[in-house]
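Left out: one protein chain. Kept in place: all the others.
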Amino acid sequence: MADKVLMKGNEAIGEAAVLAGCRYYFGYPITPQSELPAYLARRLPEVEGVFLQAESEIAAINMVYGAASAGARVMTSSSSPGVSLKQEGISYIAGAEMPCVIVNVVRGGPGLGNISPAQSDYWQATRGGGHGDYRTLVLAPNSVQEMADMTRHAFELADRFRNPVLVLSDGILGQMMEPVLLPEPATYDINQKPWALGTTAPRKGGRNLCSTIFLDVELLEEHNWHLYQKYQVITDEFAKGSLKHMAVETHEVEDAEIVLVGYGIISRILKTVVEKCRKRGIKAGLVRPKCLWPFPSQVLADLAAKTKQFLVVEMSCGQMVEDVKLAVDGKKPVYFFGRTGGTVPSDFEILNEVDKLVRPD
Amino acid sequence: MEQVFARPKCMSKTPFHYCPGCDHGVVHRLVGECLDELEVGDKAIGVAPVGCSVFAYDYFAFDFNQAAHGRAPAVATGIKRVRPDHIVFTYQGDGDLAAIGTAEIVHAANRGEKITVIFINNAIYGMTGGQMAPTTLIGMKTATSPYGRDAQLCGHPIRVSELLATLEAPVYVTRVAVNTPANLMKAKKALKNAFRLQKEGKGFSFVEVVSICPTNWGKSPVDAHKWLAEKMLPVFPLGTYKDSTGIENS
Partner (left out) sequence: MSAEVERIILAGFGGQGILFLGKVLAEVGMRCGKHVSWIPSYGPEMRGGTANCTVIISEHPIASPLVTVPDTVIAMNRPSVAKFNVRIKAGGMLMYNSSLIERQEFRDDIRLVEIPASEIADELGNARVANLVMAGAYAKFSKLVTYDEMVKALPNLLPAGKKELAEVNLAAFERGYQFVKEKKYMFGRYVYSVFKGL
């Protein structure tokens, strides 16, 4: 068995992308994801890949659009302000059903904000972000190992569903180091997609076209329903199908009287909080969405029948809490605790919130 | 007694956060002196997008707008259209102006916006830790060109002054440096020309300052200035590329 290596989260993403067969990266510098392009600037030439620093995030995402349409496994990465600029391109990529992987190492916003870790891009990530009726899959790693594993999976998912996949991380996950067992390498050939421009693979019809324009309203409606159906398939796969294992992680929820909900780095802190609660006789549990879209609503809905209350914790003023409320559907109270602007809540602060909820005197 | 080294009136007391020896501070001071000498310090509005100079608003005492990466010329356009009697300038890095903001600078110049643009060309992305800029020299190693900038892959360093000088509208386009006392004096003159043209409502003025980034170049300030003279100036020759009002000869 291969040895574990101590790696930064940003670097783990870079290496996992290479192992996934990604040979094209287009990006633009921004903190706190800079280690990722720096890593690939060194690494991609070693495997005859292309690392190209674009003149902007807008250009970078459109280079991704082009490379994806030409059949490559391709990735871009950025942090919040840069991902905002990518939204136009992501809308086109989703509309044209082009597979690609987009990494957001989230930092404090709005505007320039700061470079400290945050989760305030949840809405942008899970609601589509750009214009039009579309969805992107959103994976939320909580360790450096998962930065690697989920990036590797992201390429498979992107190809399987012909859809952009977002890896939503944050400044801590990007900067921290943990031991990683690197995933198995994939073999990938830019000629394996029959729909790709310039492909040598056998085609269905005559020429291949990558487009998002449907002047005829009926055709656009048809296209949008087609996308919608695809999104339904994806949702079902995560809820009860082959991707169920990638949807959500639960911890000590069976007898939990209070269920904590958090994703990404917050879920690690919440795990410590649950341990501390249990030691103090508080029956706390944890639900940690690993995939933010599709959202593991059913798991939360089922728990709503058993537990007494939910506490959602985020590094934002409250974004995912809306999805939790939709899932719980008013059956049990859903409370929120957040820190924002780049502040990370401590286990003690959260414990204090739990205390207030379970011992309201 | 005349106080020679007094801080310009239009500048604040906040000490610079720049790395020791960085040219940003020097150019800030020149800007302050020029605005004072033209007696427009109280009518100036600055626009600084991201880059090491994103906190420029801390160092000047007049109004400021902190803009998004690359967008300062567009933001300045908005300000100047609302306040045509003010002296509006942008202060931008090479990553900012010559990469992500290429569209904004070309079109603000092409419209002949009556603003002044100060362009700090240090051949690198300073603030984000030393990535390749559009102005990075061929063969130069940076965080994102670890094998040296390759013209086949990344093209050649962009000469923005030469590019903008091909447009009809700009009235003044010049490239200066602050690496020697003589060049520093010329740089100050250029900045003053640029602001005077704006004060007189003449049109778009542009001053490129070839600068150093000792930190990300991995050089001492002295070595960096030497490197600037030896390597950068041949690629970015100093001089005035457009002067349609003849201000330099008046």
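We just call them A and B in the order they show up, numbering each chain from 1.
Definition applied: contacts are C-beta pairs under 8 Å (C-beta built on N, C-alpha and C of every residue); 3 or more make two chains touch, one makes a residue touch a chain.
Predicted, not measured: the structure shown is a model, and the values here were computed from it.
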{"item": "Touch with the omitted chain, as defined above, among A:E15, A:D149 or A:E178", "value": "A:E178"}
{"item": "Contact with the hidden chain (one of A:K4, A:R203, A:H226 or A:R280)", "value": "A:K4"}
{"item": "Residue of A:V83, A:A158 or A:I269 touching the missing chain in the full complex", "value": "A:I269"}
{"item": "Residues belonging to chain A that touch the chain removed from view", "value": "4, 6, 31-32, 115, 171-172, 175-179, 265, 268-269, 271-272, 275, 344, 346-348"}
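Heads up, the rule we're going with is that only the chains that are shown with their structure count from here on.
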{"item": "Averaged-CA centre spacing for the pair chain B and chain A, given as whole angstrom", "value": "39"}
{"item": "Chain B contact footprint on chain A (complex, rising order)", "value": "28-31, 34, 37-38, 41-42, 45, 50-53, 55-57, 81, 111-112"}
{"item": "Parts of chain B lying in touch with chain A, wherever the complex brings them together", "value": "50, 54, 66, 68-70, 95, 99-100, 102, 125, 128-129, 131-132, 134, 143-147, 153-154"}
